[in-house]
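A short write-up of the structure that comes next.
A protein chain is absent from this complex, but the other protein chains hold their places.
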Amino acid sequence: MPLGLFIFLAALAVLSALGVILQRNPVHCLMALVLTLLDIAVLFIGLGAVTVGFLQAIVYVGAIMILFLFVIWLLNLRVEQRPSGHPALKLFGAIGAAALFAELCTFVIKAPSTAGLSTVPAGFGSIASIAQALFTNYLIAFEVTSLLLLVAVIGAVALARRPANIAGKQSRSL
Amino acid sequence: MIVPPSWFMALGAVLFAIGVAGVVLRRNVIVMLMSIELMLNAVNLTFIAVSRALGSVDGQVIVLFVITLAAAEAAIGLAIIIASFRNRETVNADEMNLMRW
Amino acid sequence: MTIDLVIAAVRAVVMLLLVLNLSAVLLWFERKGSALIQDRVGANRAALLGIGARLGLPNLGIVNTLLADPIKMFTKEDFVPDGADRFLHDLAPFLALFPVLVTFAVVPIGDTVTIAGHSFDLVAANLNDAVLYVLASIGIGVYGIALGGWASNNRWALLGGIRASAQMISYEIAMGLAIVAVIATYGTLSLQTMVREQGGVWFGWLPRWGVMLQPVAFLMLLTAGMAESKRVPFDLPESESELVAGYYTEYSGGKQAVFMLTDFAEVTLVAMLITTFFFGGWQVPWLYRDGFHLPGGVMVAIPYWAVVVLGVIAFWVKTIFFCCLQILIRWTMPRFRYDQLMSFGWKLLVPIGLLNLMATAIVVVLAGS
Partner (left out) sequence: MTASFPALGLILLLPALGVLFNLFLGRRCGRAAVNFVGPAVIFGAFAVGCWAFATLLTMPRGAALAVTLWPWIEAGSFHVDFALRMDALSAVMTLIVSGVGAFIHLYSVGYMAHDEDYARFFTYMNLFMFSMLVLVLADNLLMMFVGWEGVGLCSYLLISFWYSNAEFAYNGRKAFVVNRIGDAGFILGILTLVYALGSHGVWTLTFTGMQAHREILGTTWGPLGCSVATVAGLLLFLGATGKSAQIPLYVWLPDAMVGPTPVSALIHAATMVTAGVYMVARLHFLFIMSPPTMNLIATIAALTAFFAATIALVQPDIKRVLAYSTISQIGYMFMGVGVGAFASGIFHVMTHAFFKALLFLCAGSVMHALDGEQDMNRMGGLWRKLPITYATMLIAALAISALPGFSGYFSKDLILESVYDSGHVGLWLLGVITAGLTSFYIFRLIFMTFHGTSHVDPQRAAHIHESPPVMTIPLLVLALFATFGGWINVPGHFLWGDAFVRFLAPVTGNFKPVMEASPTMLSMLAVAATVIGIAFAWLLYIRQPQLPGRMAETATGLYRTLLRKYYIDELYNTLVSRPLFWIAGPALARGVDQQGIDGLVDGSAMTVENSGEAVRRVETGNVQHYVLVYLFGAVAIAAYYLYLVMR
């Protein structure tokens, strides 16, 4: 990936991420997050993980974020009025996050510089290569994941379902 | 010039730290969930960078699993938020303290 | 280097212009087509200095649709209601249009050509993972509608937005299943490769079009595609009788024009995808690189550039045909009820898609072994 492109994407990612946590309006936060995710998807593609990048866009942006949007609408969230959180909490939180950031960066710097991008095999990151890994080495994990999703679906339905008495009124809404 | 993977990792670190800050600083539970997604993606970015550096596809597979996990987590988390909102009429973390001593 | 950039730019721009103009043409088709169907005259007032009339030609309303309407729309006041989220309200239409337009980048409209020693396919961007790219951009397309509805600070708009996003997400799954079956059939993610796969014939006369292999997927993609474009019978997000105008109730002027443009662009996109997946894209029956090989064994030699041109023409003919088909359906069908819509998507299309996918997988494996 060319340097300029990377710098642009990185800056965009950081800015939009900051937008996620700094804005007051949940929908704006969500939009910022969507932007971040797309940006990261592009970074994936730039790193040769083409399939994963597109999947990130499809699943994350196309589905999960919409879910967030729905919930925000369902709860009819507006701009937060009161300043959020306890000041001490904020202070320590900021300190902690900063410390963690410093440490992580140190790691990255200390890490054995794999600058020499190892020459990747042909079709690296293609859907075929991923499927190869997924259905051989990670087969069990794959199956278990399907189970996880099933459980999540059932759990979500069970949790968010309204009590039967008022459920009748709301069907056919929207 | 070609950007070394470590830069991507550094970017991942930044995003992760931002996500952490979001989880700790924001009261709105939904925004906290968003921040968690942010952290997950930061980690994903690192994974992808490493997989590129090592030329192995495993990192990408793991990212796939993480995405699946994120989907499940979002579904359940949001469902919980809805359920609790029905009872408490709030999405502020510091007002959801039923588990208090 | 620069020439490559130039070529790439040219390819992109050409494709974009083609699509936009086709959308305009489709607008005209729709006006007059609906008039035809409903036994009305339709747009027939505006004329350019009455030239047509003087020449004794019937007024086909071309001026109305292609000239007057755009001018009217883009000169109208751009009204933003109180309490609306101004930024998102402005952003939404373009957020809706953008993903659709970029999708066209991967649709191949012709065979390989060579200009000044540079040979390239007649497609804006020849991706290997084109199908994923299509799905991704369609997925992103939801936001424009949804945000447009939300940002208008209007109940009908919000309901329309919610309906739209729910509907699109639901039918994306059906669409995805159909497309996955196609992928399994051709074993590739590149649209250009798929089209090449569809060249040639079976039994010496039957064109190897995908619809022969995946009829179910074809029907599913047609249905889901129409649902994606939110047109009758899937137009609940903008159903006048229920929601005024749905998600663009509060839109007027240029931004509404953009929404409408999005509609027609989506129609075009669906048509192009169907063409590419199931009807051989730019393939002309019995036409090979060196000319026609008619079933009778007759061989008509044709220069290669002519072959390419024929292919491009064939592609647009097929595309326009499917656009017209959608318009026809739009003016023929009544509207679904919302629960019907959902149960149709989830309880009919998705299971069928899964079964189809399973069958495809089995066949592919057996054929492969």
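So that you can tell them apart, the chains are marked A, B and C in the order they are listed, and the count of residues begins at 1 in each.
Rule of thumb we're sticking to: contacts are C-beta pairs under 8 Å (C-beta built on N, C-alpha and C of every residue); 3 or more make two chains touch, one makes a residue touch a chain.
These numbers were taken from a predicted model, which means no experiment stands behind them.
Every visible chain touched by the undisplayed chain in the complete complex is listed here: A, B. Residue B:Val24 is the one among B:Met9, B:Val24, B:Ala42 or B:Ala79 that touches the chain not shown.
Summary of contacts with the chain left out: across A:Met1, A:Ala97 or A:Ala156, the touching residue is A:Ala97. Even with one chain removed from view, chain B keeps its contact list with that chain: residues 20, 23-24, 27, 29, 32, 93-94, 96-101. If you put the missing chain back, the residues of chain A touching it would be 85, 89, 92-93, 96-97, 99-100, 103-104, 106-107, 110.
Criterion: only the chains that are shown with their structure count from here on.
Interchain contacts link the chains end to end along an open line, per the touch definition above.
Farthest from chain B, judged by the mean position of CA atoms in each chain, is C. Centroid to centroid, with C-alpha atoms defining each point, chain A and chain C lie 30 Å apart. In terms of their C-alpha centroids, the spacing between chain B and chain C amounts to 35 Å.
As a whole-number value, the distance joining the C-alpha centres of chain A and chain B reads 6 Å. Counting partner chains per residue, chain A shows two or more touched chains at residues 51, 55, 63. Not a single residue position of chain B touches two or more of the other chains. Every residue of chain B that touches chain A in the complex is listed here, in rising order: 1-22, 24-28, 30-31, 33-35, 37-38, 41, 44-45, 48-49, 51-55, 57-61, 63-65, 67-76, 78-83, 85-86, 91-92, 94. Within the complex formed with chain B, the chain A residues making contact are 1-3, 6, 10, 13-14, 17-18, 20-21, 26, 29-30, 33, 36-37, 40, 43-44, 47-49, 51-52, 55-56, 59-60, 63-64, 67-68, 71-72, 74-75, 77, 80, 84-86, 89-90, 92-94, 96-98, 100-101, 104-105, 107-109, 111, 113-115, 117-121, 124-125, 129-130, 132-134, 137-138, 141, 145, 148-149, 151-153, 155-160, 162. Within the complex formed with chain C, the residues of chain A that make contact are 25, 27-28, 31, 34, 38, 41, 50-51, 54-55, 57-58, 61-63, 66, 69-70, 73, 126-127, 171-172, 174.
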